[in-house]
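Attaching a single structure in structure tokens format; questions to follow.
Selected chains only, in their assembly positions.
Chain naming follows the written order as A and B, and within any one chain the residues start at number 1.
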Amino acid sequence: MSKLVTGIIQPHRLDDVKSALEAAGVRGMTVSEASGYGRQKGHTEVYRGAEYTVDLVPKVRLEILVADEDAPAVVDVVVSAAQTGKIGDGKVWVVPVDDVARVRTGEHGDSAL
Amino acid sequence: MSKLVTGIIQPHRLDDVKSALEAAGVRGMTVSEASGYGRQKGHTEVYRGAEYTVDLVPKVRLEILVADEDAPAVVDVVVSAAQTGKIGDGKVWVVPVDDVARVRTGEHGDSAL
């Protein structure tokens, strides 16, 4: 069984998060562009030197499939590497996964991770 | 415990959906671009005045983390605010979430929402 760890982080933290995940032995990741708001909607977040008082601040979305037992550690790695201490730093969550398949080989389960 | 509510909606409904979610007390959301098709594939949907007979019509993807007990109401809010009554209005679904973390503080669980 595996888990999907999804993280919404500040774009300028992506390189550090990637390095930290590699150092922690994570072997794959999917990245996409997103935007969002958190509890301080209407308040200011800064992105690329510009202040965002608008609703949707640019973020990066990470998806990381991991074995069940690795999920808590991977969440911690993302949180630590993405953290600046400022509002808007992001959110990380964990969802159960029934099955994973590797397209190249068709194998399923943890060996497909 | 919490839930992830994902919605695929028509892009021109985003502002109304955001307002309705805020009015309902939802405190965060992630937005991304997507495209898709539903049951009427091959039939026509209209987007920005253009008819899409092609397969993939532009949509907006929403992700909203909520406490377990709030999920049904949040689904209803998205459905009501996104609804125009035309084909292609969208889809909303709910996935169980094992854990949520706030990056800035490292706190977990419902207080991280």
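Structure notes:
Here is the rule we use: a contact is a pair of C-beta atoms (placed from the backbone, for glycine too) under 8 Å apart; a residue touches a chain by one contact, two chains touch by 3 or more.
Keep in mind that what you see is a predicted model, and the values were worked out from it rather than measured.
Of the identical chains in this model, 2 are shown in place, and the full complex in the file is built from 3 copies.
Just so it is clear, only the chains that are shown with their structure count from here on.
We define each chain's centre as the mean of its Cα atoms; on that basis chain A and chain B are separated by 19 Å.
Across the interface of their complex, chain A is touched by residues 2, 4, 18, 22, 27-33, 65, 95-104, 106, 112 of chain B.
Contact residues of chain A toward chain B in the complex are 3, 7-9, 32-39, 41, 55-56, 59, 61, 71-72, 75, 78-80, 82-96.
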